[in-house]
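Attaching a single structure in structure tokens format; questions to follow.
Of the protein chains in this complex, one is absent; all others appear in place.
Presenting chain A:
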Amino acid sequence: MDNIYRYFFNLDVMRQSLPFLLNGLWLTIGIALMVIACGLTLGLGLAVVRAFQIRILNIFIIAFADIFRAIPALVILMLVYFALPSVGITFSSITSVVITLSLVLAAFSLEIFWAGITAVNPGQWEAARSTGLTFTQTLRHVVLGQAIRMVIPPLTNRTIAITKYTAIASAVSVPEILNQASTQQAQLANPTPLTLAAILYILMFLPLVFLSRYLEHHYGKGR
């Protein structure tokens, strides 16, 4: 019991490492917000383009979705950060993480948005078109709203799962929470900073997990 206190909840160590971890926290939040903004926008954009059913574009979009859903995020990060420089394309470590996770989130959200668009009753399309709306107007004013409502629960779950993966940024030495905690742990020879990191992650993501529970309950009723 004493050991648990000394190694995992050591107040002195907490006091020393907290400022570093808080710096890491802001960086994690920044990366997460960038990823959510870029990833969801790109995903929705590609789903809309896919709705126009242009053969050649769709082949690329589907290939993009499949590739970025099948390859682990950490592998993609390694490709962006360590392989792209071979052809002269170099990104900073933070940019590499944002690019990687945005692409992964885009691939997953594209599939989810697209599932929503196809789930809208075809009668809605026909009715809207017959009142004189163009294809684009129908998509924008009639279909997208319903599609997005339908996919909010899976979309929230997926977004949370991918946002949590900001922790892989520590693998390319981005000084986010986990990286700061590992550094502090090594420096102070005490794993309390890891406990602190765990607490920070829980504080950050638990509200989101509750939100996803609420949304699932709220939107999942008609199932």
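The definition used in the following text is that a contact is a pair of C-beta atoms (placed from the backbone, for glycine too) under 8 Å apart; a residue touches a chain by one contact, two chains touch by 3 or more; residues count from 1.
Here is the rule we use: contacts and distances are computed from a predicted model.
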{"item": "Hidden subunit of the complex - UniProt protein name among \"Polar amino acid transport system permease protein\", \"Na(+)-translocating NADH-quinone reductase subunit B\", \"Acyl-CoA dehydrogenase\" or \"Phosphoribosylformylglycinamidine synthase subunit PurQ\"", "value": "\"Polar amino acid transport system permease protein\""}
{"item": "Residue of A:Leu22, A:Ile94, A:Leu133 or A:Ala171 in touch with the missing chain, whole complex considered", "value": "A:Ala171"}
{"item": "Selected residue (touches chain absent from view) among A:Met14, A:Ile94, A:Leu133 or A:Ala161", "value": "A:Ala161"}
{"item": "Residue among A:Leu33, A:Ala83 or A:Ala127 that touches the chain left out of view", "value": "A:Ala83"}
{"item": "Sole residue of A:Met14, A:Ile94, A:Ala115 or A:Leu215 that reaches the chain not shown, by the stated touch rule", "value": "A:Ala115"}
{"item": "Sites on chain A contacted by the missing partner chain, in the whole complex", "value": "3-4, 7-8, 65-67, 69-76, 78-79, 82-83, 86-87, 111-112, 114-116, 118-119, 150-151, 154, 160-161, 164-168, 170-171, 178, 181-182, 185, 190-191, 194-195, 197-198, 201-202, 204-206, 208-210, 213, 216, 220, 222-223"}
